[in-house]
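Structure in structure tokens, see below.
The excerpt is restricted to a subset of chains, each kept in its original location.
Which chain is which? They are A, B and C, in the order written, and residues in each are numbered from 1.
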Amino acid sequence: MLKPLGDRVIVETQEDKEETVGGIVLANNAKEKPQTGKVVAVGAGRVLDNGQKVAPSVKQGDSVMFDKYSGTKVEYDGADYLVLHEKDILAIVE
Amino acid sequence: MLKPLGDRVIVETQEDKEETVGGIVLANNAKEKPQTGKVVAVGAGRVLDNGQKVAPSVKQGDSVMFDKYSGTKVEYDGADYLVLHEKDILAIVE
Amino acid sequence: MLKPLGDRVIVETQEDKEETVGGIVLANNAKEKPQTGKVVAVGAGRVLDNGQKVAPSVKQGDSVMFDKYSGTKVEYDGADYLVLHEKDILAIVE
């Protein structure tokens, strides 16, 4: 199991293929749409300057929307995940 | 339904077409005017360093004015929206 | 009516024409003088890290001086305005 640190959130996501010709990425349209995914784990939250911990405002199971180029891709147990900072999440899709 | 996170605000907007020739954007005038839209959802607000949550100063239904290039475009249920940080909103149009 | 957000101030201003030749801006002198305008609306003020709101130090009707290139131009009801952050205002002209 992956346990994200601080204000991080781990998301399971189906990434669109990017077509490449000779290694050059061919974006299919100039203005990329954000991507959605399902939250699989959330960190304990970030610590404020007064020592108070702020719990994340998303929870496991939430569908979330985020910028396509946010976060760090990680592989775990054969599956691909994205580790995002909570501030990179635009909205919860309900 | 889209539920924006933190100090984010979701706005419904009619975007002006940009003319392009061969993929080059042709701005119709050098000094772009800001754009207006209607607020459809607001986040819970941002958290201050002392742990206090600051409620957004716009509400659902408000007409707002913002810089044309602010925010992130999202598509939801066939419609286009713009996700803005509250600080990107210039003024409420009353 | 335009209601500026946060520490923003809306100013009515007579902008000097900029001469252009073939779209190139011809500044009439190298060191531009700041511009003056009349405050038509002020926001509720900025929120400090301790949650306290700081009221703007300019009020409706004040003549103010600001850098020529500060702020965002907005059009409302056929007139042109400038939306400034209070910190962009240099001085009140009394």
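The definition used in the following text is that a residue touches a chain if its C-beta (ideal position, glycine included) is under 8 Å from a C-beta of that chain, and two chains touch if they have at least 3 such contacts.
Quick caveat: nothing in here was measured; it's all calculated off a predicted structure.
Trainee: How many copies of the chain make up the whole complex, given that 3 are shown?
Mentor: The number of copies making up the whole complex is 7.
Simple rule for what comes next: only the chains that are shown with their structure count from here on.
Trainee: Could you please state the distance in Å, as a whole number, between where the Cα atoms of chain A are centred and where those of chain B are centred?
Mentor: Each chain's C-alpha centroid was found; their separation is 21 Å.
Trainee: Centroid of chain A to centroid of chain C, CA atoms only: how many Å?
Mentor: That pair's centroid distance is 39 Å.
Trainee: Residues of chain C that contact two or more other chains, please.
Mentor: Chain C, residues with two or more chain partners: not present.
Trainee: In the complex of these two chains, what residues of chain A are touching chain B?
Mentor: 30-31, 33-34, 48-50, 52, 54, 57-58, 65, 67, 86-87, 89-94
Trainee: So in the complex, which bits of chain B are touching chain A?
Mentor: 1-6, 8, 10, 23, 41, 44, 47, 49-51, 72-76, 83
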